[in-house]
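Only a single protein chain was left out; the remaining protein chains are all shown in position.
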Amino acid sequence: MSDVFLPLLVAIPIVLSVVPLIAGLRYERAGWPIAFVGSITVTAIAGYVAVTIASSGRLIHALGNYPQPYGIELVGDELSALVALLIAIVSLAVLLYARTAGPRGNAFYSGYLLLTGGLFGVALTGDMFNLFVFLEITSLVTYALVASDRTSGKAAYAAFKYVFLGTVGASMYLLGVGYLYVATGTLNMRDLQEAIASVGYGDPIVQAAFGFILVGFAIKVALFPLHTWQPDAYTYAPDSVSAYISALVSTASAYALIRITYGVFTQSFLEANDLIVTAILVVASVSIVVGSLLALMQTEVKRMFAYSSVAQFGMIVAAIGLANETALFGAILHLLGHGLIKAGLFMAAGVLATAYGARTVTDYAGLSRRSPYAVGGMTLAGIALIGLPPSIGFLGKWFMALGAVEAGAWGVAAVIFASTMLTLAYVFRLVEMLYFRSPSAARTDESAAVEVPDASTDGVAAPDGGSIDRVTVAQVAIVVSIGITVIALGFSWELFADYLDPVLGRFFA
Amino acid sequence: MTDGSVLGLITTRYAYLVVVFVATVGLYMMIANQNLVKKLIGLNMFQTGIFLFFITSAYVVDGSSAIVPADGAGGPFASPLPQVIVLTAIVVGVSLTAVGLALIIRLYAEYGTLRADALREVIADE
Partner (left out) sequence: MITPIELMLFVFVLISAVATALFRDVLASIVVFAAYSLGLAVVYTFYRAPDVGLTEAAIGAGITTVLLLLTIAKTSRPAHEKIFEPINWPAVAVCGGFALIVSSTLFAFPSVGDPNTAAMTNPDVTVYYLENAYEETGVENTVTAVLAAYRGFDTFGEAVVVFAAGVASMIVLGREVFA
């Protein structure tokens, strides 16, 4: 009976998303409490689902009691449960952060709830076309959230570009689904797995379908050279939104790519199509190197983190192409870890920008003395991003590199190593500024410098509760807890290995 | 079963070629037209190509639409599933168009132009 919780995860936030708009007609500030209730509820459900799956195996819920392939089903296995848990936790963290950081308005909270529900839909659906519908719900809301700062024309232009690339990506995916339908006549993922096997892995329509789906997701996760929407979107979006979408939106697409590659096309398809595998590895490797180099060249901190994501998703896609269990285990760890790390980094950047107007690397000089806790959290997340042990970033990169060596793909292993060096360089540049440069040596904008009530002082929201120019304890506390979490998870690989064992067993039967 | 030559492609899979052509014209509009509204029309056209793909895949020569009377007589029938997909996708498409147009109105209010090249210049100077 636990399977009824799967549709609830999708439905609760979506149904609740109507409430802020209606309540907003009477109450100006109705949005946040409603979103909070929704977010707490789905976090509890996601936790319960994750535990249930660990004890009793994967959950399958046939919607409307129409079993597959006649109807649509939601599938909660170990992988989707972890992704759902990540979505729930990061959403909650972003919501706590956004209470004072903004953006404001009931429409924002409606959008927030829709995005949360849409992401759960992507994580749980077992149907190819239903996945498209939920991808589009998430994309549609994401475009709007990027442009939610109505004073920023740059944000609107970034969102406009995102609309085009995002929709072309989704359309390529839909075309791939159409090809699969022509080849097999079905859309359910589990049904397709058998149908593709019987059509044959060398069938040109099946190969073309995979190609279109891959290109679609390459745009959605922002692989070089299809990444052009991503840096502007992450840079010009409001800080809370940058944290939310960088942590979850591309992550959901990368998850869907894993699900489709291994749950629909299967490892045997990759083994039968060397050319496709080579193409994946080459494009992903280029993405890793170019993304890291571009990150190194940036002076604006948010843009640096944005290009860093191009490299990290390159790594995840490369690991998907390696088609062995070790690499995929690493890819899943890195997918989850990267989501947490980027949420922490963008929120920390938001704290420093709100408090000191610091948005470039040089602005960061000496900030460790003025805001030790937020900077500490940022540094911990930075360490995890480099992949130094112990951290979740280390585990992900370690297993991906190990998988590359196992597969004999020395090039990929070398590229991961090179990227780690480049990441070390740009994160170290930031850390050096924060800790070892005096603020007087670098220019600071006095007018923007507001005293920060850091966790050391008894900081509370501004007396009127409405100013977003000040940073609250809650915001700093979230950054610090994420920093500690991504380090602590560095000791957890056996936990993840045990938990993911059944799903990896199904993928690599 | 199917003719693998180019001539065979044109004579028996012509509707799929129309799909490719329409999607290509849409792509061209997105790249080449500088007017933002026309770019968005191009995006729409690109999507309609994919809708036509699904409808073509559901079509049977000499068939009838998928309305099956209670006694199950008649047929062959068109496949209902791709048609359902297109119904949903059309609505998704118009929703995306609405959001794109809202962004265009925002950009025009901010910068007073609808030309992509002019916008890029203004934004680079900001």
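For reference, chains read A and B in written order, and residue numbers begin at 1 within each chain.
The definition used in the following text is that contacts are C-beta pairs under 8 Å (C-beta built on N, C-alpha and C of every residue); 3 or more make two chains touch, one makes a residue touch a chain.
Given the structure is predicted, the values throughout are model-derived calculations rather than measurements.
In the complete complex, the hidden chain is touched by one of A:A35, A:I53, A:V133 or A:V471, namely A:V133.
Contact between chain A and the absent chain runs through residues 14, 17-18, 21, 63-64, 66, 69-72, 105, 107-108, 110-111, 114, 117-118, 121, 129-130, 133-134, 136-137, 140-141, 143-145, 147-148, 150, 156, 159, 179, 181-187, 191, 195, 199, 203-205, 208, 211.
The missing chain lies against chain B, touching residues 1-2, 4, 9, 11-18, 20-29, 31-33, 35, 37-38, 40-42, 44-45, 48, 51-52, 55-70, 72, 75-88, 90-99, 101-106, 108, 114-115.
Methods note: only the chains that are shown with their structure count from here on.
Chain A and chain B have centres, each the mean of its CA atoms, that are 29 Å apart.
Per the touch definition, chain B reaches chain A in the complex via residues 27, 30, 36, 39, 43, 46-47, 50, 53-54, 57, 79, 81-82, 85, 88-89, 92, 95-96, 99-100, 102-104, 106-107, 110-111, 119, 123, 126.
Interface of chain A with chain B (complex): residues 129, 132-133, 136, 140, 143-144, 147, 150, 153-154, 156-157, 159-160, 163-164, 167-168, 171, 174-175, 178, 181-182, 185, 187.
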